[in-house]
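Structure first, then comments.
Excluded from the complex is one protein chain; the other protein chains are retained at their positions.
== chain A ==
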Amino acid sequence: MSYQVNGHTIEHDEEGYITTLSDWSKELADEIAKTENIDMTSEHWEVVNFLREYYDEYQIAPAVRVLIKAIKKSMGPDKGNNKYMYELFPYGPAKQACKIAGLPKPTGCV
């Protein structure tokens, strides 16, 4: 199973998470978002970039509760809340945004 981006083939697992984290690119993110029926806006990118920075620092994709708390701290309560995050990523902010960000599935996410 794979995504096609600019003539490159990028492998993913049965749930759509890419298997090699270094394969990620912004173009790939757009491609994954399409399969999730998400139209990437600057608000989506803000969360995706935040997740990539979090992963870079802690080597972990945070659980949704932790993600929302961290977003609240860094971007304020208007964004760091369940409603806002689920409007952006209806099938789960941690799950969908991590997939688009090219991270592994969040630990503890089934």
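Here, contacts are C-beta pairs under 8 Å (C-beta built on N, C-alpha and C of every residue); 3 or more make two chains touch, one makes a residue touch a chain; residues count from 1.
Note that in this section contacts and distances are computed from a predicted model.
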Inset, instruction - Report the protein name recorded by UniProt for the chain absent from the figure; options are "4-hydroxybenzoyl-CoA reductase subunit gamma", "Sulfurtransferase complex subunit TusC", "PPM-type phosphatase domain-containing protein" or "Xylose transport system permease protein XylH". - result: "Sulfurtransferase complex subunit TusC"
Legend entry - Among A:His8, A:Lys26 or A:Lys69, the residue in touch with the chain that has been omitted: A:Lys69
Inset, instruction - May I ask you to list the residues on chain A that touch the chain which is not drawn? - result: 57-60, 62-63, 65-66, 69-70, 107-108
